[in-house]
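Okay, here's the structure, questions in a sec.
The complex appears here without one of its protein chains, the remainder shown in place.
Here the chain labels run A, B and C in written order, and each chain numbers its own residues starting at 1.
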Amino acid sequence: MRFHVSSELKYAAMFPSTLILNVHAQRNASQVIVNEHLAVVPRIKLEEFTQEATGNRFLRLETSGHKKLTLKYSATVDCEYQTYRAGSVESTLVSQLSAATIPYLFPSRYCQSDRLSRLAWDLFGKIENPHEKVVAITDWIHDNVEYVRGSTDSMTSAYDTVTQRTGVCRDFTHLAIALCRAVNIPARYFSGYAYELEPPDFHACLECFIGGVWTVFDATRLAHLNGLIRIGNGRDAADAAVASIFGSVKCTSMTVGCQLDKGEKFQPIDRKQLNRGGVALGPGK
Amino acid sequence: MRFHVSSELKYAAMFPSTLILNVHAQRNASQVIVNEHLAVVPRIKLEEFTQEATGNRFLRLETSGHKKLTLKYSATVDCEYQTYRAGSVESTLVSQLSAATIPYLFPSRYCQSDRLSRLAWDLFGKIENPHEKVVAITDWIHDNVEYVRGSTDSMTSAYDTVTQRTGVCRDFTHLAIALCRAVNIPARYFSGYAYELEPPDFHACLECFIGGVWTVFDATRLAHLNGLIRIGNGRDAADAAVASIFGSVKCTSMTVGCQLDKGEKFQPIDRKQLNRGGVALGPGK
Amino acid sequence: MRFHVSSELKYAAMFPSTLILNVHAQRNASQVIVNEHLAVVPRIKLEEFTQEATGNRFLRLETSGHKKLTLKYSATVDCEYQTYRAGSVESTLVSQLSAATIPYLFPSRYCQSDRLSRLAWDLFGKIENPHEKVVAITDWIHDNVEYVRGSTDSMTSAYDTVTQRTGVCRDFTHLAIALCRAVNIPARYFSGYAYELEPPDFHACLECFIGGVWTVFDATRLAHLNGLIRIGNGRDAADAAVASIFGSVKCTSMTVGCQLDKGEKFQPIDRKQLNRGGVALGPGK
Partner (left out) sequence: MRFHVSSELKYAAMFPSTLILNVHAQRNASQVIVNEHLAVVPRIKLEEFTQEATGNRFLRLETSGHKKLTLKYSATVDCEYQTYRAGSVESTLVSQLSAATIPYLFPSRYCQSDRLSRLAWDLFGKIENPHEKVVAITDWIHDNVEYVRGSTDSMTSAYDTVTQRTGVCRDFTHLAIALCRAVNIPARYFSGYAYELEPPDFHACLECFIGGVWTVFDATRLAHLNGLIRIGNGRDAADAAVASIFGSVKCTSMTVGCQLDKGEKFQPIDRKQLNRGGVALGPGK
């Protein structure tokens, strides 16, 4: 499936600062960048680098003396995905995980799985099939947490959300990751562009390592799982933030777009299908 | 310097469980394993693997039906270290950090640098020299946090310790890491064997990336910085725990040893020297 | 119903300290002290005083130079209680509450009702009958929190327990109080002696102001609601702790007893009855 994605970000800097942005679509086996364009105004020092462990493509900018900054990114991306049936998925035991996957079992800044352990086992411990287990976790979050714009901030974590019961996609995702890790399912943060997301924005959801592949889930139910273009992955939002700011910079405007190519026809996957099986976006690296 | 290190761990398992242990000394450019011996009784399924990103050597064990488990590890290790003068150390700007180093600026489970930001800038923001800044941070912790065995547990984090003001080496280290990251100094967790540590135990301290190298600091002041043998490094204790347990297993006994080779003579580095300059143990990978 | 209650407490003091103990049975309209005996060894300065707002009877002790302290309290107490039918209980509106009752709607140290607001309304907001609402709250806690001795400490609060899901009577009670206040039902902490509590100990449960009276509930289900002898009430354990220590004193032994008078025959109230109606112990002052 071919998508055209774009983002326009404006920043105001108080004094010379460094920004690390993560808005580029990843290049990987199941996601091909057909073409891509980046413009930063004014012309400032910038550097792109790819993180080996995740494949995330970061952009580092030095504001130097400039007070205002506009970044425009656009890309045409071909994405593939696989579906699988829940019934055929077997649990991946901890004894079978690779060294690179194990860290996604550990607690992280916004996903304190160690503190949610008993709650997770009580609620979801008895479900055997790993796909059904993650469906139960994301359904529970969908049913018990309300999506309320502005109800949380950058310090909100899964431990807060499990009690406060409000949040945005980032918070839904952190809670889902924490609950998965608590029941020994490796889970990681996914950030990306999302087709038909309303209102248009960057999106966050999660990938779980079940049946030997990273499978995507979305506790908010706001995005098509087969309409996601991967930007970044990591342990939580700390690893895959749109912007990490070192200095004094404020985002003054953000516009995000995601269009289907004219030659394509989109086949959404409905909820019934998702209960019977899942979607894998590819290796993410 | 040649050290002989050893550890003997005993576990009791309730039902079949998986353990991931991190007790092997790392192999890296500045740390050579001369010889090494591992024995696990009874004979059970075990696997050693090395994590690419950190160089940590993990041991994965399946307890299967066994109720009791004893692990003995011993090694002879040659370690090198470098010293440097504080005066010659320049700040490493965020704009100069490599992709692999940047994650050590981000908050993690036990090092919530984002929540300690204002406090860290107020206390240490004005110190220009990066070595002096980390010395000030670790001195502040040494002066304000009391080492009290048993006062904390595996869920205690830097955010707790900064107010509770008690802890053990793990807690001192988490707080130091969080404060360093808050002032934009990359910092990571170091776990290892420590010469003349009293009482003998595994030790935790931190490494900061200053002047282009990972430099070791210890807020507890309990270990010789040039008497450390690296086991693991990572964002915090979640990455470099001695044991990560999946299932139901309890540690019933732990004995740790660290001896100098007979042919060696140990030259401790005193506090005055450390205030004027630091110790780097090598790349850690 | 006539009960014989007793407690023996032993303390070790490091240096001259003050203890405020709350072990005396209250005197009030529905609880008559038939006789009572207090002995403190060695003879030290002590003072009994009754708090006007709650009726709690405190004992203040000065350890002075003494290193060891033994307190023995025993009393014979006649207790009355009323039962009522759930069907006849109407909600008490905030507009009908007295000035003295309103503070029991506010959050307190261990009962952060403000932070549990949305969760409480989601889970229990639709239940109209106030008795049924509190039964639903205490049933939910009974079903979702496990009684685990030693799993919590004196700093554990309702906000912790709602996620950790373990605790003792104090923790069950704090969580129940917080959830009640969150849905606008005044709730207070009750500490007392409890008949047939196993193992014998001081007990904590809660009273809710519904239908114009303070009605007793117990989320642990460990005590007979008509076998309780009131020691103290307050906003939470901070107000009605067995011991508040100012200085350095440790409890080295605690023995608690509660016997029925020989002339009495105890009629336990079973769970079915409690679902249909409740128990009120009297004004508590």
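Assume a residue touches a chain if its C-beta (ideal position, glycine included) is under 8 Å from a C-beta of that chain, and two chains touch if they have at least 3 such contacts.
From a predicted model like this one, the values you see are computed outputs, not experimental measurements.
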Neighbouring shown chains of the undisplayed chain, as defined at the top: B, C
Candidate in contact with the missing chain, chosen from C:A238, C:C251 or C:I269: C:A238
Which residue of B:T50, B:T70 or B:T166 touches the chain not shown here: B:T166
Selected from B:R115, B:K133, B:R181 or B:R235 as touching the chain missing from the view: B:R115
Contacts of subunit B with the absent chain, listed as residue ranges: 115-116, 118-119, 122, 144, 146, 159, 162-166
For subunit C, the residues touching the chain missing from this view: 18, 20, 45, 47, 49-53, 58, 60, 62, 93-95, 98-100, 102-103, 105-109, 112, 114-115, 154-155, 184, 238-239, 244, 246
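Here is the rule we go by: only the chains that are shown with their structure count from here on.
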Category of the chain touch graph - line, ring, star, complete, other: line
Sites on subunit B at which at least two other chains make contact: none
